[in-house]
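Note that this complex is displayed minus one protein chain, with the remaining chains in position.
For subunit A:
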Amino acid sequence: MQFEPVIGLEVHAQLSTNSKMFCSCANQFGSAPNDQVCPVCLGLPGALPKANHKAIEYAIMLGLATNCQIRFDSEFARKNYFYPDLPKAYQISQFDKPICEHGWVEIETKAGTKRIGITRIHMEEDAGKLVHEGQDPNASYVDLNRAGVPLLEIVSEPDIRNSEEAKAYMEKIHAYVTYLGICNGDMEKGNLRCDANVSIRPVGEPKFGTRTETKNLNSFRNVALAIDFEIARQTDAVLDGAKIVQETRLWDGNLNQSRSLRTKEDSHDYRYFPCPDLPVVRFTPGLVESLKAKLPELPDQKRDRFIQEYGLSHYDASLLTVNKAVSHYFEEATALGANAKAVTNWINGDMARLFNETKTQIEDSKITPAALAKMLARIEDGTISSKIAKTIFEGMFQTGKDPDQLIDEQGLRQVSDEGAIREAVMKVIAANPGQLAEYRSGKDRLFGFFVGQVMKETKGKGNPAVINQWVKELLDQG
């Protein structure tokens, strides 16, 4: 039997506001435990929340960018449950009146462009953190610095069908929040986190299967891995005749597998109700209009502009623009005169491969856009060949050195000097009389052999065009 996975993602984006969602504590990562707390985020008796206007604006901005309807009577609600990292024993969130609803984003995969629906975007506060290493090995410690940090939860429609789409969707959400400048997007620091709802159904079946929710997906890679794991697990289970249990699962990024956290039976009843401490979130259509007018260029607009302005393919332009830093990198390099297509190929090719291999990203790159542009100029002006450029590029990637310095240090300057190349060709011909005779008796394909030998003789630095020219001339002479 063939199965179709049905996937929906819940993405949590920490907003980069100066202060927390409901108090004036600094919203900052990395302070000493419980250094950024006050009566409000500690949940002390009598302390009251006050909604952060900036966070509301950020929510509206993301809603506008992702084609959502903005609600003018949005409401905060309490989500009640007990946990030591939740000081009030409820999280202020939104329930049936979220600030944004009914939107969509476009993703790009090898199969083409696809629209993924956004059910809702709502505002909420983050919880604190439990620390399990401390003075007393039998105790857990509570750090409430993160308690009250503003979050947007972005809930997708179950429109995603495989892990590639899921990853592309997550990357697209990352693109939106970073383009808008509302979230730092650093997944290692938990700025952007994701839970995946996965079910499978026989192909052609209109009804959804029983879904599971996998929590704690804090990288694009883990999103894809966890979804593949879950699809495989569910498929195996169904083929074995077992029933899928509705449950929450926790992803372990070290073991690359998930385990069951709790089933539906012991899931919380959150007893949502409107938060009586906070009035309905009121703002004018004028505010929405002015935020709309101030929106920066968004990923899809930039993609379309790249297609127009640089003649890139839809796919290439999507790849470049799904990451704001990459798109900046591209534009900086091309502004220095580098060929757009060449820059695209290097970024989406060797550079992407090296980032992947070294588990780094564009922010870590030692190659500046100016250095890349310079290297491309050296190919253009014949100083190095495209082949040698790969070596230089790797060197630049590892050391951050200037391409000219590397070319000189490693003596990789392309030889275009006709005299030197002619000499090398003559040497090769003289050393291979047998092949020469065969060539001259009609075995044309030996031409490549001679070119290769001359390349070897010039240690790869010979200008291929000049070598070709002289090999042809000298072989055909006799």
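The definition used in the following text is that a residue touches a chain if its C-beta (ideal position, glycine included) is under 8 Å from a C-beta of that chain, and two chains touch if they have at least 3 such contacts; residues count from 1.
Criterion: contacts and distances are computed from a predicted model.
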item	value
Chain not displayed: protein name in its UniProt record ("Acetyl-coenzyme A carboxylase carboxyl transferase subunit beta", "Xanthine dehydrogenase YagT iron-sulfur-binding subunit", "Glutamyl-tRNA(Gln) amidotransferase subunit A" or "ABC transporter, permease protein")	"Glutamyl-tRNA(Gln) amidotransferase subunit A"
Residue of A:45, A:285 or A:433 touching the missing chain in the full complex	A:45
Candidates A:106, A:228, A:277 or A:457 - the one touching the absent chain	A:277
Residue, one of A:26, A:89, A:111 or A:239, that touches the chain absent here	A:89
Subunit A residues touching the omitted chain (full complex)	39, 42-51, 78, 80, 82, 84, 87-90, 142, 269, 271-273, 276-279
